[in-house]
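Here we show just some of the chains, and they stay where they sit in the whole.
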Amino acid sequence: MALVDHHVHGATSHDLSRTAFEELISESDRPVPAWMTRFDSQLGYAILRHCAPVLGLEEHCTPEEYLARRARLGAAETNRLLLTASGVGHFLVETGHRGDELLGPSGMAEAAGVPADEIVRLESVAERVAAGGCEAGAFAGRFAEALWERARTARGLKTIAAYRYGLDFDPAPPTREEVTEAAGHWLSAGGGRLTDPVLLRHLIWTGLECGLPLQFHIGYGDPDLDLRRSDPLLLRGLVERAEPTGVPLLLLHCYPYQRHAGFLAQAYPNVFFDVGLAVTHTGARSVAVVAESLEVAPFAKILFSSDAFGPAELHHLGALLWRRAMARVLGGFVAEGEWSVAQAMRVATMVGSANARRVYGLGTPAGPFE
Amino acid sequence: MALVDHHVHGATSHDLSRTAFEELISESDRPVPAWMTRFDSQLGYAILRHCAPVLGLEEHCTPEEYLARRARLGAAETNRLLLTASGVGHFLVETGHRGDELLGPSGMAEAAGVPADEIVRLESVAERVAAGGCEAGAFAGRFAEALWERARTARGLKTIAAYRYGLDFDPAPPTREEVTEAAGHWLSAGGGRLTDPVLLRHLIWTGLECGLPLQFHIGYGDPDLDLRRSDPLLLRGLVERAEPTGVPLLLLHCYPYQRHAGFLAQAYPNVFFDVGLAVTHTGARSVAVVAESLEVAPFAKILFSSDAFGPAELHHLGALLWRRAMARVLGGFVAEGEWSVAQAMRVATMVGSANARRVYGLGTPAGPFE
């Protein structure tokens, strides 16, 4: 079964020093302290276990051996090896974050040999409008125009309001006057990183008008984020107000609030979720995280993503660890006599690809791989 | 061992269409989207696995086969088969929610062939007082009178303040003046669904005066509820203020906050809890939920309930999945050499029936079954 990775960033197109590599295998944006290495982590050990053989090394090799082989192969060949072995049949690439350092959708499609489409980050579109010069009163119109233009070819939208403010924002759409006033403050201060909650809400509501599936960063991420204010339960008001639009809301990652996300996915027809990033970063423990995602949510509401960013190890492990976790969890249900084999296969297919194909309108798989 | 199901609703007394059945096997109150079936869920798979054989079908049959057999047997025979096979020896039936569609305590006793007593919902008593016509100044007295009358034959009381407001209410009892004022607003608006936090607090404090064990809906439930505001830790102030009354406070369901409930049950002598509803709805994963309930709470403070409502499949699975989970969790402790077999038997008996018999004063079991 070829997976649909419904939320991923590009692979790094250039070679990485050890420092750069270690910085990219953690969500921390701080330098690595001299007294530790980030290879001493679940993700580090998963790289040495699962990616080393793909690069022709022994399992559980040393970090030095691994990085030396990686450097010798070069970024392009490393990417090709890890991406083609990932078993992903379709990538939905979010392009809004440091996109100039990473492969875009076409680069990903080329390196992996499978289709790749785009997910557009709302905040990046708005910041580009501001960077292009814009009057406060014209902002709403210019943003809508820019978004609809981008949305013509995109498969979905994404908001990182969790990073920029928190999910405890007023769920109601702001008025036109509020938007103009907030845009005035932001633009007169030079634009840049958008953190105003009025504008963030405006972006979300404009995104909802587009009709494309809307992804939300939830839970686990870098220290920019107050994890307390990224609990998906904070979105209840927005979920209820957005319900009549019929737009699918996709809660990404959700760790450690995966049970909260499962509750919302059961309660509301417009809520979907995944445990994306948390699978890669919990390595040998990802089985437990995936298991907790399979409790109260209907299986038609759960998706797979890797949220990989940078080293193609993350793309590879996102898919590999998810497959491994699903095999162990669903295989366990079968071994205990609780599920049939057919039910386990059905749910693996739904979560791994069919749900994403339906939500994003990707059509039925074409190639032998999908 | 015959269980005491200390919090349950009646079984549906009439036949159910597929739509009606699917609506009742989820806590969501929304229509089922056309692109999914609620049989694709842990609860759905548990029905096909465990209830199908009780109705004479193969394990893991299709939803169509299951519903056809169910329709052929009819509601009364389906109820009889599933209830008598549940191994429950005593039901405490909460009658406050859509009671006209469901079997009452006597109907349950008849269908299951075991005793059934009543749990009275505070909010329903108050709403009936309002429906009967009442002056604001007379409300407190009329409510107390109605409650004491109902309490004469009931085993316990229940509040759904979590649904009607949230658990973050002021823990102090309101003054008589506050109650009269709030009752005035409510009654002059026609009564109906009671959501005023002053009145909800008043109901709870009047309930505490009754002296009967008091159940609280906590955590997991339908979308009416803000899961964030149903964390049992929010009850700390009330628990401490209620401690001198000696009234047992029983926290129901608690998912995903079962560890929070366990903390309260360890800390405060008047707190008890169960993982009720969450066992049924997590199906093959209920083992993990039950395991998390067996951490810091003393074993004398944990109870069993199903919170089943409607299809007798829920009554059957509540008991069956709980037994299965306890057997696997406690059996695991024994297999690992941590507990003796006698300890495992003792704890299963405490949680499954003895604790409830002590708290509700049910006496020692009489029949061969208990």
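Observations on the model:
Order of writing sets the chain letters: A and B. Residues in each chain are counted from 1.
Everything below uses one rule, namely that a contact is a pair of C-beta atoms (placed from the backbone, for glycine too) under 8 Å apart; a residue touches a chain by one contact, two chains touch by 3 or more.
Model, not experiment: these values are computed from the prediction.
The complex is built from one repeated protein sequence; 2 chains are visible, and the structure file as a whole lists 3 copies.
The rule we apply is simple: only the chains that are shown with their structure count from here on.
For the pair chain A and chain B, the distance between mean C-alpha positions equals 38 Å. Listing the residues of chain A that touch chain B in their complex gives 231, 233-234, 236, 240, 259-260, 263, 266-269, 291-292, 294-301, 333, 336-340, 342-343, 346-347, 350, 358.
Residues 26-28, 30-31, 33, 35-36, 38, 40-42, 45-46, 49, 59-60, 220, 222-223, 226-228, 255-256, 278, 281-285, 288-289 of chain B are the ones touching chain A in the complex.
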